[in-house]
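Notes to accompany the following structure.
One chain of protein is taken out of this complex; the other chains stay put.
Chain IDs A, B, C and D follow the sequence of writing; residue 1 opens each chain.
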Amino acid sequence: MSHSDPAGERADVPGGDPLAPADIPDDSVLLTARGIRKSFGDNEVLRSIDLEVRRGEVVVLIGPSGSGKTTVLRSLNGLETPDAGTIDFEGGPSLDFAAPIAKATRFALRDRSAMVFQQHNLFPHMTVIENVIEGRVRVQRVPKKQAIAEASALLERVGLAEKRDAYPFELSGGQQQRVGIVRALALKPQLLLFDEPTSALDPELVGEVLQVIKELADEGWTMVVVTHELSFARQAADEVLFMDGGVVVERGAPAQIFTKPAEERTRRFLDRILRPLD
Amino acid sequence: MSHSDPAGERADVPGGDPLAPADIPDDSVLLTARGIRKSFGDNEVLRSIDLEVRRGEVVVLIGPSGSGKTTVLRSLNGLETPDAGTIDFEGGPSLDFAAPIAKATRFALRDRSAMVFQQHNLFPHMTVIENVIEGRVRVQRVPKKQAIAEASALLERVGLAEKRDAYPFELSGGQQQRVGIVRALALKPQLLLFDEPTSALDPELVGEVLQVIKELADEGWTMVVVTHELSFARQAADEVLFMDGGVVVERGAPAQIFTKPAEERTRRFLDRILRPLD
Amino acid sequence: SSGSPEASAGSSAAGDDFGLVKAGTLTVATEGTYRPFSFHDDGSGDLVGYDVEVAEAVADKLGLEIEFQETQWDAIFAGLDAGRFDVIANQVSINPEREEQYLFSAPYTVSSGVIVVNEGDTSISSFDDLAGKTTAQSLTSNWNELATESGANVEAVEGWAQAVALLQQGRVDATINDELTYLDFVNTNGPSGIEVAATTSDSSLSALAFTKDKTDLVAAIDTALDELRAEGVLAELGEKYFGADVSE
Amino acid sequence: MAEGWQLFLDSFWPLVLGGLTGTIPLALASFAIGLVLALGVALMRLSKNRVVSGIARFYISVIRGTPLLVQLFVIFYGMPSIGIVLDPWPSAIIAFSLNVGGYAAEVIRAAILSVPKGQWEAGYTIGMSHGTALRRIILPQAARVSVPPLSNTFISLVKDTSLASLILVTELFRVAEQIAAFSGEFMLIYLEAALIYWLFCLVLSAGQGRIEQRLDRYVAQ
Partner (left out) sequence: MAEGWQLFLDSFWPLVLGGLTGTIPLALASFAIGLVLALGVALMRLSKNRVVSGIARFYISVIRGTPLLVQLFVIFYGMPSIGIVLDPWPSAIIAFSLNVGGYAAEVIRAAILSVPKGQWEAGYTIGMSHGTALRRIILPQAARVSVPPLSNTFISLVKDTSLASLILVTELFRVAEQIAAFSGEFMLIYLEAALIYWLFCLVLSAGQGRIEQRLDRYVAQ
């Protein structure tokens, strides 16, 4: 019975902050990806990517367009199937893409993480609350009453309580994106994946969304974030990876990457973004 | 005969820089707009906007989404018809929107300026060169040979010579936007209007476009630019206008606006953009 | 509605013997749009007409219920082949080609074809005059062949009504059809500016049509027809619809 | 002219009745069944399995490539030769359903493809299976897109049902033929029939408007 869903239980601790992660941020390794390769036709998009994410850690991916950032996230979320490499979640599942992946395994992978897209991708035919509880009720089979209670708490927390019955088109870009984040949180995943969550927003709306993501980071959520908002990376990231041409060119603490990047390519990229006019 | 088209002649001065404006930047007033009002339904979008642009001047419009920036540009370009107010170009036309505007007058207005859109809006079914000469040949009736010569020079100058026969979908976002600019230049307008020319671009492509616009500014083009790239405004603008809720809240030199804005609203807006996370 | 005892006795036998589509019922195919042989009273009323009533009389004789299926001529023979009807009652005239494929009862209509032209058109006074002329015929009627044999080029139309329309609009020179059809038309529509230019020498015979395997049924129906003729029923029906006995 | 007018009046009700008892029920039943069929065919057509999509492709091509008249004939007059004898109404409903199935399948397929890929992925990322995402996320949005083209299919169907008279179904047009044959005034009667078809279509279009409004509640006006 769905009541015995552990994630469900944990979040029901009375008085618990709804934004708090289901997963305890204890610094143990949550995810290990090794030698991830992916080609589309003869376009080799990922050439052996290695990635390790610890519980409670915030990893930021930066890099030029086409470097493979989105493809990495999609691979971790099981939306894309790499040609080679392994992805291991502590506590399972553990996938080796040398062999074809069983359907059940892919679903298991998907359940571990939840993705927030650049274009929010809210369901236009559902109200805000319906968007948020959909996965919880239809997939995780949590009783609707409970799902609504949880969802309301989350919306409350990101300041969208009064929008619960609005349709997506009635929201501003920033509000839509925040609902997108809540929809991901509602599933109580162990890992949050953000793909340029603010790059489709009007500049003055970027702040409200980054704020929420930063709070989640502070609450101890484990997340991988693709973003061009270097100020965010500087403040929130534990580790920054710079990707180019399908490889991780450089990785390290934000302070190091942004102040004295080891690689020329990294420097040039940062310059283009920070000082576009010279 | 179209050979006697003065603009056409001037640009044919051998050795003349193709990027140079047809209009001589002599600091005299080119455009005066007074009391521009516009409502859509009962949504009053512009509430009496005043604007003066001198030859060779770069005016930058900033402001939150929905504040009316685009509507101002569209009014200047005759894409939108204000409900009230006047627009006077030195040397004509001169429009008073109290009365209905004659078709000829609107076309005259359009001929004075050319617009560069946020979404480049290139014609997908025409090659780069065809896009650039279309207006010159079909509207200004310049001989095709001459139009192609001019267009090639311009493309050369923005580093797109070898793309002249490519279709828009074959170009990167930055290249598309640069073609959009060249298409506007080709018409040899007196005034260039830019509506967030870089906000649809990947961040590392923003630079190449801003560079071109800055060069045009340096060459002495008269332009009104809507942008959120404050670094550009700082370096290139002669005057910055901050709009909110359909009125110009504050105007002044970039140094003044960005360092010590007089208005609280201006300060809050700049903060949201410059320091989204605190 | 079979009254006489021997009839009803016959019916019980009939049900199984004739291999009817529906035991105890004679399923009859007819156009329902071919006045005055098979049509609807005032357009949307009951199905009536000479052929219809003849079929009813026959069924009555055999002590069978009767059920009419209305369909276009195009589909009528297809339906018969497909075993959807027992018999066609729609002025099917007997000709060699059809006799190869189907069985025919004794004829119950004897009539002649007429060439109908616009009043005062003297250019046509015999079938030979049709050579090179244009006539409007419904493809499926046997008059079509007659027109072709006479050397006319045939414009195919849906039916009599369209043929007359074309004739009156001067788009064709003539149309050949059953004398009875023409008379009925003139009787109901009054003077319509058309007249008979010529009449066939040899008259055509119309009969009920069956598939080859229905020999028993045909035999039984022929007896019934003879009885009806003897009892003067056919004559009555002729009088009713044409003001004359057309059954021989 | 006077008796022409009289005829017009006398025929009006019988014709409308023919429409209400023949045309409309036939069209509604066939459309309902046809839509279910079409959804299946559309999904087959979208399948990655070459054979499956090939079958759908062939079915659609035959249905759309051959005259409806012949499809009716085959089912009513042809199938008995392989031992299947159906009554007029079932035959007509089957034939028209198959026909709708072919045409509507393409509409539905296009509608499904018109839903942004991101909607599928949003469904997947909250753990949905392909089937659930289709049912809960894609189809509701595709429905909105397909209403206008589907209502065209339906309106064509309403008129096509006139062919059912060929296989012994009595509907509006059949009644018109009967009256025309009796009176000889086929021009007048056919025009009257056309008028009534047109009235039916106007009503149906109004219905379409209502449906679109209901589905439009979640899109910006």
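To be clear about the criterion, a residue touches a chain if its C-beta (ideal position, glycine included) is under 8 Å from a C-beta of that chain, and two chains touch if they have at least 3 such contacts.
Every value quoted in this text rests on a predicted model; they were computed, and no experiment measured them.
Engineer: Check the options B:39, B:65, B:105 or B:121 and report the residue that touches the missing chain.
Structural biologist: B:121
Engineer: Would you mind spotting which of C:77, C:127 or C:143 touches the chain that isn't drawn?
Structural biologist: The single option touching the absent chain is C:77.
Engineer: With the full complex in mind, choose from D:70, D:84 or D:219 the residue touching the hidden chain.
Structural biologist: Going through D:70, D:84 or D:219 one by one, D:70 is the residue touching the chain not shown.
Engineer: Which of D:16, D:29, D:46 or D:201 sits in contact with the chain that's absent?
Structural biologist: Only one listed residue reaches the unshown chain, and that is D:201.
Engineer: Even though one chain is hidden, which residues of chain D still touch it in the full complex?
Structural biologist: Spelled out for chain D, the touching residues are 61-62, 64-71, 73-74, 77-78, 81, 106, 152, 155, 159, 162, 173, 186-187, 190-191, 193-195, 197-198, 200-202, 205.
Engineer: By the contact criterion defined above, which parts of chain C meet the unshown chain? Give residue numbers in ascending order.
Structural biologist: Given the touch definition above, chain C has residues 74-75, 77-78, 81-82, 97-98, 101, 139-140, 144, 155-158, 162, 165, 169-171 touching the missing chain.
Engineer: Even though one chain is hidden, which residues of chain B still touch it in the full complex?
Structural biologist: Answer for chain B: residues 77-79, 107, 110-111, 114-115, 117, 119, 121-126, 134-135, 138-140, 167-170, 183-184, 187 touch the chain left out.
As a working rule, only the chains that are shown with their structure count from here on.
Engineer: Would you mind telling me which chain pair, C-D or A-D, is linked by more contacting C-beta pairs?
Structural biologist: C-D
Engineer: Please tell me the distance, in whole Å, between the geometric centres of chain C and chain D computed from their C-alpha atoms.
Structural biologist: Distance between chain centres: 37 Å.
Engineer: Using mean C-alpha positions as chain centres, tell me how far chain B is from chain C in Å, no decimals.
Structural biologist: Roughly 84 Å, centre to centre.
Engineer: Could you work out how far the Cα centre of chain A sits from that of chain D, in whole Å?
Structural biologist: Averaging C-alpha atoms per chain gives centres 46 Å apart.
Engineer: In chain C, which residues are in touch with two or more of the other chains?
Structural biologist: If we look for residues of chain C contacting two or more partner chains, we find none.
Engineer: Mark out which residues of chain B touch at least two other chains, giving numbers and ranges.
Structural biologist: Within chain B, no residue touches at least two other chains.
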